[in-house]
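Okay, handing you the structure first.
Left out: one protein chain. Kept in place: all the others.
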């Protein structure tokens, strides 16, 4: 009680120094974003003639329009949206179901199953790109939405089950047992009791999963060969390969790719932090 | 045997003409060409063939280079896929598919349609290289040569186009003295810098040894001309490239070339429209890299008929239309300076540099292909690595030659 009051009174020089250095580093942290945004808004001539951080004199909105068309953004945007909108809720649902079963129903091998699932959270899926490709190809699902959504689900399950499990486990078993005695099935208990109480965790996971699904690149690179099926990250990569020498448009393409996730982050900031930390640190 | 297939082929073709009511689909996969003219030529082919064969629905799917490669791989492992696919004709690319039995032998069609007489010799050279029979039909042959900036050459006091390799080196020295780097290349796309290595190998080794090296029949480590080629390559990369070059790509190097930052580029005939769109063509000239062998540096792109297609006859008919005098004349210059069809020639209204190209083609005594077309894929990857290591000064010429030899012997 005393210490904070003291801090308030005499301005601690260490804290002031700390604040200044944190702010300066934050400025450095922002430079790439500022540089990219400014370049995206400049005409080609201005990029070559003016300094990196000079504010664009005349805003060249056409960079965005041209990049949108050249990069086939309407298609990639659509694909990313469809994949994310299907994958994220579906993934959370099946993860929550599994987490509930593992936490609340005695199956005899709950612990082993949990370990089995947890194991997957640690594995780099990057090593399995080739067999994954073969598997999806053998199912004739290359260049289809299910072909990329199914692997996304598979690699999203472990982390979500792990976090939801630690949350569900904290709910007293007596609650479930009482409901069972009243004649409820596990499905009802899951739907009526557990889903509602876990809404904050689900919201956090939803936001996190939205960003990671939206940003995923390596699996999409292998599983989506048809450019009409590409997601935003693939479109951006191809855009860089094809139009690397038109800097204004390239940067406009970067801004357009990054913007949706940034907006989601700025709006739902609170959930991000709680989502990241609830599992990793407290669990 | 041949006669019967021929008979069957033409009978089927006739039959197809007759039964035009049932909708048939012909799927064609090609790469996504940057030039609008090429894209519109392909689109026109689609429309023309549909007009010619009512009831047939042609679908041309265009993809980026790497996507096209992978898409074909995907198709090879499954039952889906195109009837016709376009691919580069070299061993590591189209050749691999031919050897794997994924390309239909087109010899009956070559005979029935008389393609052998219609196509230019350099363009059809690859059809018999990798398996029995004739595989694929060329739709494009591209040559690569040195483009130079006349203004910069004049500034360095160079009065005529170099005729020999020594003269080219003298020109490079003169350019350097005038503060101008001789060449600009983009290192991130490995095949760009590789081009110089390819032509130097042709220069130091001559025809037979160069071919033997690329066929992996000669030992790179002990063959003196290979070492000499790496030594020459180092001479260029050490002092006569616009630097830095490893961190930029071919498009960026082109931008720098148009900005007069370097005098020369080693580019294909597809570079002519690019110059036309970005600069004053008057200021640029071209000459074949003076290898001394007279062979032209270049490669062919083919259309192959997939063995998984059950419409080989229809596909052949399409290919026949595509390479016909009429179609090729209508889309002259769309696929490069030279048509694969002998009877089709660019007129006087052609772009100035295209006309120069025609002369280069006319004077060529045979051709040799890019390294990444000649080698299998893994050797190509190693070839890129060795060249890049040499170019960035981390590998001495002898070590480079040894590295190639070592990799090939374990291949």
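Side notes on the structure shown:
As written, the chains take the letters A and B, and residue 1 is the first residue of each chain.
Methods note: a residue touches a chain if its C-beta (ideal position, glycine included) is under 8 Å from a C-beta of that chain, and two chains touch if they have at least 3 such contacts.
The criterion applied here is as follows: contacts and distances are computed from a predicted model.
Of the names listed as "Heme-copper oxidase subunit III", "Raffinose/stachyose/melibiose transport system permease protein", "NADH-quinone oxidoreductase subunit J" or "Biopolymer transporter ExbD", the one that matches the UniProt record for the absent chain is "Raffinose/stachyose/melibiose transport system permease protein". Just so you know, the chain we are not showing touches A, B across the whole complex. Interface note: of B:52, B:100, B:121 or B:154, the residue touching the hidden chain in the full complex is B:100. Taking the complete complex into account, A:215 is the one of A:43, A:215 or A:242 that touches the chain left out. Only one of the listed residues, B:110, B:245 or B:297, touches the absent chain: B:245.
Residues 1-4, 7, 14-15, 18-19, 21-23, 25-26, 29-33, 35-36, 39, 47-48, 51-52, 94-95, 97-98, 100-102, 105-107, 113, 115, 117-120, 122-135, 150-151, 153-155, 157-158, 161, 180, 185-187, 190, 211, 214-215, 217-218, 221-222, 232-233, 236-237, 240, 247, 250-251, 253-254, 257-258, 261-262, 264-266, 269, 272-273, 276-277, 280-282 are the ones on chain A that touch the missing chain. Of the residues in chain B, those that touch the hidden partner chain are 66, 70, 73, 76-77, 96-97, 100, 102, 187-188, 190, 243-248, 252, 256, 377-378, 381-382, 384-386, 388-389, 391-392, 394, 403, 406-407, 410.
Assume only the chains that are shown with their structure count from here on.
Each chain gets one centre point, the mean of its Cα atoms, and the points for chain A and chain B are 42 Å apart.
By the touch criterion stated above, chain B contacts chain A in their complex at residues 32, 34, 61, 63-64, 67, 70-71, 74, 77-78, 80, 249, 251-252, 254-255. Taken together, the chain A residues at the contact with chain B in this complex read 134, 137-138, 140, 142, 225-227, 238, 241-245.
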